[in-house]
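Apart from one protein chain that is not included, each protein chain of the complex appears where it belongs.
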Amino acid sequence: MKLIETFRNPEHVKKIVDSIHSIVDTKKEYKIMEVCGTHTMSIARFGIREILPQNVKLVSGPGCPVCVIPQGEIDAIFSLIEQYDVTVATFGDLMKVPGSKGETLLSYKANGASIKIIFSPLDVVTLSREMTNPVVFIGIGFETTAPAIAALGKKIIEKDFNDIFIFPYNKTMPEVLKLLLLDKNLNIDGFICPGHVSVVTGESIYTPIVKAGKAAVIGGFEPVDILISIFEIIKQVNSEMFNVKNLYKRAVKNCGNIAALRLIDDVFETVDSAWRGIGIVKKSGLAFKGIYERLNVFNNFSISVGDYIEKPGCKCGDVLKGYISPSVCPLMGNGCTPEKPYGPCMVSSEGACSAYYKYNMSV
Amino acid sequence: MDIITLSMGSGGKSSSDFVEDMILKNIGNDILNNLTDSAYIHIDGETAYTTDSFVVQPEFFPGGNIGDLAVYGTCNDLAVSGAKPLYLSLSLVIPEGYQIDTLGVIISSIGKTSKDIGVQVVCGDTKVVERESLKGIIINTSGIGRVVKKLNDYKKIKIGDAVIFTSDIARHGMAILLARGDLKFNGNIQSDSCHLYNIFDEIGYKGIEFARDATRGGVAAVLNEISAKCDLGFLLKEKNIVIKKDVKYLCEMLGFDPFSVANEGVAVMIVSKEHAEEILHLLKQCDEGENASIVGEVVEKKGVALNTLYGGTRNVDIPAGILLPRIC
Partner (left out) sequence: MCLGIPGKIVNMEEFSATVDIAGTTREVSTMMLADEVSVGDYVLIHVGFAIAKMDEEEAAKTLELILEYSDEIN
């Protein structure tokens, strides 16, 4: 696995860390946001924060697809299970996400509900042929996962199956990035842009970032990738010359993956979407369109998304927007733990709070 | 008759035929063959006693089956407690309709494995339940061993002691995952299920202060549990952790932390610093210990921390529960 191992090589890492230490302006504080939850996990797992200069601060962003699903949308899943005889197919990430009453897919499974974990959306089709009841798939993720779910949609329509439905919970990045850029409280100097979203979208979605006078670097997920991205951001901030830089060229083409974008475009349209902890973000959700509308679970079952009210004292909104670090939330480890999460950032395995709790709590 | 029926567990002629034809034929010995309500056994010295139930699905997996696992698993608990495993009880709960041939392979495996390692099954029980109430077979084995050196005294753990994993980690859990087939991966990962007592038999106990078997929850669970009980902590070195390549990358693909994945052939040993290198050297000469490694040391700060390859330190948290594959 040279493609991974060379980007984890400690000697390479040391060189780039030394370079970072050499170019930082000690009189400045650099605030860098990693948007993507997988970056958050990598940074925590590889211990990146600790080897950076003190004045380089990494802040986690809202790129955690499970964290940003509104409570009402989660509750709709449980509503469906309560009322109808269905099989729910899901990625493993959602199994422990609590509903308003504390219930989870795991607890429903224990109580006899038909809930299956799948690896690929296409497995939903095979699964549905084995089930006697309708199968409902929970579609989550950003642009990386959306094409795969679109492919599932296409297959269902192609084969004219009428017993597979999808919760349309996918979201997209560009508008939420713009929101972060407009936020006067935020003051981010540069963004480590999500490497795998970029595989699909290409680099053009990050142009608004550099237009706003901030750095945008597309980075991969290994330690070398993250560190060269940080170096490049610091370099751009120092020179005050900003351009979108693709440092994950082994996977990301500047134009993205046209076939994947076409899949999304065939099946989905962009709509306004509620992001938990942030609120409604215009044109940031994907809804089924045209002949694919019939796949939407809400068009086929009497369930709806309730109003969402943030739990009192929950600071996830501030964490998702990068205002505060998980470490300063008063509920961290004290009323909010991975086993009993109070808010969404602890719920997802790649939420900023979950990553902090798992990798940094007692160190 | 090719399937198990309720009458085979109900104590009448069907039951005794079943016991004769299936159990005694494969596992029989002087004590068990008596078929009385209790076995009389005599042990010189202090006794260690443990129990475990085995419910693994699928029942057959690369590297073993539920039968040999039921023998090794319980004997390993005795071995890491510093005891020589001697006797086992064997309790079977079988759903009606279970294929007799399949059961035969499992029982034969129990017989062969216990014979190979010099352990006797001296008592047992069989129950058959209605097919709706159980999906697969449940096996419970209790084990008795003769204590050679006590290895479960938390007060023996001192700052500066070395921590050894006797093998590479995360193999068993990933072998089972592949065998289940739900996620549609194929591969050659074999369970590491083995007889850990062989290690102690070969290398002795000198310098070994404490030991535990790292099964469900992986090495992360065991180390965090020990830390909580002994009020000290562990500092591990990432570069010293041994993981087979296919295991490592399957974990990466699914978002699993190898520290939290189950093992069946890994003993976590806490050994005195002066003896660590010598113990490691001896371990590597055993089949069961060829991938042994000194992975870290006991420190004052509670919890389990890991020195990464890059000079930083991060936590090794206690696993939250079942492992779930991630896309994020």
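As written, the chain order gives the labels A and B, with residue 1 at the start of each chain.
Everything below uses one rule, namely that contacts are C-beta pairs under 8 Å (C-beta built on N, C-alpha and C of every residue); 3 or more make two chains touch, one makes a residue touch a chain.
The structure presented is a predicted model; accordingly, all values stated were derived computationally and were not measured.
Novice: Taking the entire complex into account, which one of B:235, B:250 or B:324 touches the absent chain?
Specialist: Here the residue in touch with the unshown chain is B:250.
Novice: For the full complex, which residue in B:104, B:136 or B:187 touches the chain that was left out?
Specialist: Looking across B:104, B:136 or B:187, the contact with the absent chain belongs to B:187.
Novice: Please give every residue of subunit A in contact with the chain that is not shown.
Specialist: Residues in contact with the chain left out: 1, 3-4, 6-7, 12, 15-16, 18-19, 22-23, 36-38, 63-65, 91, 119-123, 141-142, 144-145, 147-148, 151, 194-197, 199-200, 224-225, 228, 231, 235, 247-253, 257, 259-260, 263, 350.
Novice: For subunit B, enumerate the residues touching the unshown chain of the complex.
Specialist: Spelled out for subunit B, the touching residues are 178, 184-189, 245-246, 248-250, 252-255, 326-328.
Heads up, the rule we're going with is that only the chains that are shown with their structure count from here on.
Novice: How big is the gap, in whole Å, between where the Cα atoms of subunit A centre and where those of subunit B centre?
Specialist: Going by mean C-alpha positions, subunit A sits 37 Å from subunit B.
Novice: Give the list of subunit A residues in touch with subunit B in this complex.
Specialist: For this pair, the touching residues of subunit A are 1, 4, 8, 10, 13-14, 17, 37-38, 44-51, 64-66, 91-93, 95-96, 106, 116-120, 123, 140-141, 145, 223, 338-339, 348-350, 357-363.
Novice: How about subunit B: which of its residues touch subunit A in the complex?
Specialist: Residues in contact with subunit A: 182-185, 245, 249, 252, 254-255, 301-303, 305, 308-315, 317, 320-322, 324-328.
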